[in-house]
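The complex appears here without one of its protein chains, the remainder shown in place.
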Amino acid sequence: MSHNSFGHLFRVTTWGESHGPAIGCVVDGCPPLIPLTEADLQPWLDRRKPGGSRFVTQRRESDMARILSGVFDDGNGPVTTGAPIAIQIENEDARSKDYGEIARAFRPGHADFTYQAKYGVRDHRGGGRSSARETAMRVAAGAVARKVLGDGVRIRAGVVQLGPHRIAPDTVDFDAVYDNALFAASAEVVPAWEGYLDGVRKAGSSIGAVVALEVTGLPAGWGAPVYGKLDAELAAAMMSINAVKGVEIGAGFGAAELTGEENADAMRLGEDGRPVFLSNHAGGVLGGISTGQPLTARVAFKPTSSILTPGQTITRDGAEAEVRTKGRHDPCVALRGVPVVEAMAACVLADAMLRHRAQIG
Amino acid sequence: MSHNSFGHLFRVTTWGESHGPAIGCVVDGCPPLIPLTEADLQPWLDRRKPGGSRFVTQRRESDMARILSGVFDDGNGPVTTGAPIAIQIENEDARSKDYGEIARAFRPGHADFTYQAKYGVRDHRGGGRSSARETAMRVAAGAVARKVLGDGVRIRAGVVQLGPHRIAPDTVDFDAVYDNALFAASAEVVPAWEGYLDGVRKAGSSIGAVVALEVTGLPAGWGAPVYGKLDAELAAAMMSINAVKGVEIGAGFGAAELTGEENADAMRLGEDGRPVFLSNHAGGVLGGISTGQPLTARVAFKPTSSILTPGQTITRDGAEAEVRTKGRHDPCVALRGVPVVEAMAACVLADAMLRHRAQIG
Amino acid sequence: MSHNSFGHLFRVTTWGESHGPAIGCVVDGCPPLIPLTEADLQPWLDRRKPGGSRFVTQRRESDMARILSGVFDDGNGPVTTGAPIAIQIENEDARSKDYGEIARAFRPGHADFTYQAKYGVRDHRGGGRSSARETAMRVAAGAVARKVLGDGVRIRAGVVQLGPHRIAPDTVDFDAVYDNALFAASAEVVPAWEGYLDGVRKAGSSIGAVVALEVTGLPAGWGAPVYGKLDAELAAAMMSINAVKGVEIGAGFGAAELTGEENADAMRLGEDGRPVFLSNHAGGVLGGISTGQPLTARVAFKPTSSILTPGQTITRDGAEAEVRTKGRHDPCVALRGVPVVEAMAACVLADAMLRHRAQIG
Partner (left out) sequence: MSHNSFGHLFRVTTWGESHGPAIGCVVDGCPPLIPLTEADLQPWLDRRKPGGSRFVTQRRESDMARILSGVFDDGNGPVTTGAPIAIQIENEDARSKDYGEIARAFRPGHADFTYQAKYGVRDHRGGGRSSARETAMRVAAGAVARKVLGDGVRIRAGVVQLGPHRIAPDTVDFDAVYDNALFAASAEVVPAWEGYLDGVRKAGSSIGAVVALEVTGLPAGWGAPVYGKLDAELAAAMMSINAVKGVEIGAGFGAAELTGEENADAMRLGEDGRPVFLSNHAGGVLGGISTGQPLTARVAFKPTSSILTPGQTITRDGAEAEVRTKGRHDPCVALRGVPVVEAMAACVLADAMLRHRAQIG
């Protein structure tokens, strides 16, 4: 219900502004006795961290997360206690001086105007609360969620479209994602894409992208009917990520062009007597409940609105102005969005697991 | 939180199965003193009602809604009292005999398998709780939400893509929607589309479609940051509609191909000194908060899985089988989805209005 | 969150006014495969039903509950399906004519004034939404909750104080409660109490009372720390019952006079090696979590405000007036409150059971 929380039973609340002293989150409802240390969080945070390559913002943050509560070592190593887990990262490289001009002018495509319109005040330093920096906490919470889900559930995402360039669906390879600076779900496209994105970057421009998600190892039965549908929860989680403008499950928008015959995923019995689907247009969800097939989704990111080309805008004092982003920025925000998409999926699924367990036992 | 409720302050809970005695909903949190009678609900329900044309299921339901609580006439006509509004529709034409075979076999593409997998039992009659019949209650609740929003907020949707056939964006005309049996957002396409859909229908097949949504008259400032984003709430609401597989806001998936320069919606001052956007790639939402521009979204519906062609499936007893839908069905579920999309948008916006008022005053 | 719902996972929403066409509730989140028919509800409803004796309102209602959804008979008898369970009772004996005067004047001690102050309108017929009639739906939901909890959890309540007359704690006998018209937790006091309450009734007066609650068969570990404490949830549930003005757990207000030595419940090991408490000042809850001992609480009811003595009041038009209750009423609302206290406890505990299962497995 609150604006800065999500999840029902595995519930995450985040706080903090881009240029405040710190950002943090509280993960409540986590089951007890799960081994957890900061070392479980850091690898995921490192993937999202700025400064990793020339394709992401050059802001320097070590993004070292501290766990401040909810974990206790009673002799066998630190485990969750069932109490709320507070995680925190100090902000280090917050160059507020870069952002003087945007205190007055609303950057086009940013939340500057709407925050001001709603609240009558905004922390303009680096985008304040609307900065992508907030997503570090999603990644931290997602790392906890992964521990709740266990190793059997595998959550992977990757860039499958960079501007006009697409990876053919049958060549998508999620194993390639974290081996290239573009988070591309195919090693083959990397050289060409690097050249393309270098051009975008040097032009001071930016470009949109599509991130694909695949989750394997889900049992059939997670999720819930009607308004608690697993895909509805997933859609909200994805659409809540900065810069996301579209979400589709399984065949998605492509399903609009299919006939009933084409779209139906026939079922047979596997050798072990368990249901096997002969295709997966459903994307692993029917009636809001997991089928046991891979959960597949695609998420569209808009280009970052921080570009060097001056943009026409207005100021909070009611004057017309031009504004140009002088700060550091990402030429394609979707890249660092990949670990965020994974993290949000992990949180939604951990929540679904607990909710399923509650009702079904 | 509960599985059959949505909304935070304007909160709707629905209940009922396709072939049970009745379906209903409870709308809680409605402001008081709003004139409301059954006549306010019926026109919207009639638009969604089965049996209206050859393009929708021939099930016969008068869909007469009764208001059982929350409204009181103290001499000046019935008004809401702030108490929960219970709305109910009796089920009339529930031919359970049509559905004998599907008690055992899981219809491909339906929720039969997942309900059984989750609950160990399912009301198979006409799809039970997962039937599109449930959406009648969304429409009823949406009619109440429209009254809360008032006439200034105009919510319109229409089919803009039927299978492979698309309406060019610049010819979309929402005024045409309720004047044709296809709910098409253009009068021009109707003859051709009717021919196409007749072919689909006669073949016992079905086809997917895309519904566009446009809301005008919204003030800037509704919605909330981070996890309570207006577009995240809208995405969940849309994805919770039966057969929906994708949601996009503004430029949506198209934004993945845009550069930052193309995507930025420049701002100028209008003649009245108020902000004017020169384009609306954002779809009326920035940072999860309304900009005051039209809210635009597109929703992809899969083809109904009820088709005459026998489909390969399994039974709940673990045998392979073929199943063929003998009951009545819609050749394109998206058609009757149009008033549902509108209704869900109305509910999300009424909720956003109340939440905004709570925090901002 | 919504005003007319309670519970988190076992979630109950009620609707309906005293003199509207019907009252009802929706129970969402119920586990599947639990045998349930209307016959499971009726015995509990009959205990709360008006017209049962001269000590309760003479309004005549058969209070026949119908289950309209969420239950399905697939050949082995009706069971819950996991879908929302809608329960409904038609209002029969709604003599609106009795209530003409109170359309204008606010009855002292009733919610008339506050509803008008808040909403600017109220359904004054029989108290509308604030009528004790709403509690029938709590009892119906409680009956479902009992089925979720199973027979191992035994929930019993009874009147232990009627005005100035108290039952000595060591003579409280919950088995006696439903064998006497006063719901007294002792057969011995019945003759004297009947005489006393007859006097109150004949004088057109009313009197307060205290209801004690005892739940046995709870495991240790239900509930949750800090804000989700089992006793906090129970306190809210009890205080939400019409006319309740106080709630205490275990030693309650008496604990204010105890020393730490007196109050501590010492622990020993029982013959089976399980923990045994040598006393139960805690009332079965420590730190918000059940200890496995009996859960004990006491609930104070004020006298009904419906009395024959004219009371000084004001009208909604801003005039002073006198008002006298001419309708039927209960001389002691706490009597029919006994099954309501039990029902609310059942709902809180079913919810706690599901929440525990979610987090702990």
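To keep things simple, chains are lettered A, B and C as they appear, and every chain counts its residues starting from 1.
Keep this in mind: a contact is a pair of C-beta atoms (placed from the backbone, for glycine too) under 8 Å apart; a residue touches a chain by one contact, two chains touch by 3 or more.
This one's a predicted model, so the numbers in the text were calculated from it and none came from an experiment.
Visitor: From the list C:I102, C:L286, C:L335 or C:A350, which touches the chain that is not on show?
Guide: Reading the full complex, the residue touching the unseen chain is C:L286.
Visitor: Pick out which of C:I102, C:V177, C:A251 or C:L354 touches the chain that's been left out of the picture.
Guide: Reading the full complex, the residue touching the unseen chain is C:A251.
Visitor: Over the whole complex, note the residues of chain A touching the chain we left out.
Guide: Spelled out for chain A, the touching residues are 1-5, 8-9, 11, 13-17, 20-24, 26, 28-29, 32-33, 66, 68-70, 72, 74, 79, 81-86, 103, 118-123, 128-129.
Visitor: Residue by residue, what part of chain B touches the chain that was omitted?
Guide: Within chain B, the residues that touch the unshown chain are 1, 9, 29-32, 82-83, 225, 354-355, 357-361.
Visitor: Across the whole complex, list the residues on chain C that are touched by the chain not included here.
Guide: 1-6, 8, 14, 106, 108-111, 113-115, 117-119, 129-130, 134, 161, 163-164, 200, 205-210, 220-229, 231-240, 242, 245-269, 273, 275, 278, 281-283, 285-292, 298, 300-307, 309, 311-314, 318-320, 334, 356, 360
To be clear about the criterion, only the chains that are shown with their structure count from here on.
Visitor: Most remote chain relative to chain C, going by C-alpha centroids?
Guide: It is A.
Visitor: Most central chain by CA mean?
Guide: Given all protein C-alpha atoms shown, the central chain works out to be B.
Visitor: If I list every residue number at the interface of chain B and chain C, are over half of them used by both copies, so same, or under half, so different?
Guide: Interface between chain B and chain C is built from largely the same residues.
Visitor: Any idea how many Å lie between the Cα centroids of chain A and chain C?
Guide: From the centre of chain A to the centre of chain C is 45 Å.
Visitor: Let me have the rounded angstrom distance from the C-alpha centre of chain A over to the C-alpha centre of chain B, please.
Guide: 26
Visitor: Please set out, as single numbers or ranges, the residues of chain B touching at least two other chains.
Guide: Within chain B, the residues that touch at least two other chains are 1-5, 8, 14, 118-119, 129.
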